[in-house]
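The structure under discussion is supplied below as structure tokens; questions concerning it will follow.
Of the protein chains in this complex, one is absent; all others appear in place.
So, chain A:
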Amino acid sequence: MTETQPAPARDDPGRAVPAIELTGVRKAYDAFGETVAAVRGVDLDIAQGEFFSLLGPSGCGKTTTMRMIAGFEEPTAGRVRLHGRDVTGVPANRRDVNMVFQSYALFPHMSVFDNVAFGLRRRGVPKDEIKERVGAMLDIVDLGGRERRRPAALSGGQQQRVALARALVNRPRALLLDEPLGALDLKLRQAMQVELKRIQREVGITFVYVTHDQGEALTMSDRIAVMNEGLIEQLGSPREIYEHPATRFVAGFIGTSNLLGGEVGELAGDRAVISFGPDGRIEVPLRDGTRPAAGERLELTVRPEKICIGPDKPADGLCGVRGTVTEVVYLGTSTNYNVTTSAGDDVVVFLQNATSAEDIAVRGDSVWLSWEPRHSYAIGAAR
């Protein structure tokens, strides 16, 4: 195989020609005389060598988007480009991308070898080279010595790896994976996540990964596009998506987030200050140049692990909100506190059990929640 490619330029994906480029892509279906929009306008640049995830709930358009890249669906509007070449209208068998299907879709009547060799034979690769490349690829996916088996004689995890080898052996410009781990049990799924990432690094091919599992997307991806109702809600690195959710949907879909809201009291420099309850105070850094007017309602989110819990009013520089503990759940490595704030919002707090020998608060305690202002994120209204 080729050597590992240099890490993709994440900060500037437009610098080189992107491996995959979608511009204004829409897809509408006719269902019972009605037009249903599956994808409502997606613009996307995926860089060469990137591990890119399309994440979203079922029906959000992520699979349709992937199928348009593969060539199984044609966009109603917009263009699809692979390495700068416009492939809109080109059928799947003449696109230089390969797909790993959710059901694996192995050829049941062929041996593992014939399955993996299928793509190479279609392209007229010489016999010796086929033998060598298939063997090498089966070694990469740890299936050496099982060439003669039928898919039915393999376990789910092995079938999965045959499907991966069958696609990768063709050295496609990009590999498209449609929820490939969905049918595996938890342990195997976690092992395969690490495995997939290793294989991707090893072969240096662009991976586009469709999943509804946020954990999977966060673990493996260089960048994630969170989709909802046919649109991309947010696009960024796992850290950006998790720590700076741009919309209420993203905040709710990825991890646990606490949604708080209040009226903007004053603007202090690049921060909006929200008075919260009788003596609570939250500062929200204003990003992307948004400037809410005083008195406007602002929603914000804080991740549960960023919040501290204590009996006393926090120092002036911190955000502080008063509340009552409604539930304490001990989880071994951490403890969850459910707190209802004085304004009536429910807030979840995760505290690591690193030092504390006993719970900081018990049910019914009146407490202060505090966090650093940089951990509050103003989010856009739900679309």
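What we mean here is this: a contact is a pair of C-beta atoms (placed from the backbone, for glycine too) under 8 Å apart; a residue touches a chain by one contact, two chains touch by 3 or more; residues count from 1.
Going forward, contacts and distances are computed from a predicted model.
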* Asked: What protein name does the UniProt record of the undisplayed chain give, "RNA polymerase, sigma-24 subunit, RpoE, ECF subfamily", "Monovalent cation/H+ antiporter complex subunit F", "histidine kinase" or "ABC transporter permease"?
  -> "ABC transporter permease"
* Selected from A:N170, A:T206, A:T341 or A:S370 as touching the chain missing from the view -> A:N170
* Contact with the hidden chain (one of A:A136, A:A153, A:A268 or A:A294) -> A:A153
* Structure fact -> Missing-chain contact among A:S58, A:N93 or A:T355 belongs to A:N93
* List the chain A residues touching the unshown chain? -> 70-72, 91-94, 97-99, 101-103, 105-109, 118-119, 122-123, 150, 152-153, 166-167, 170
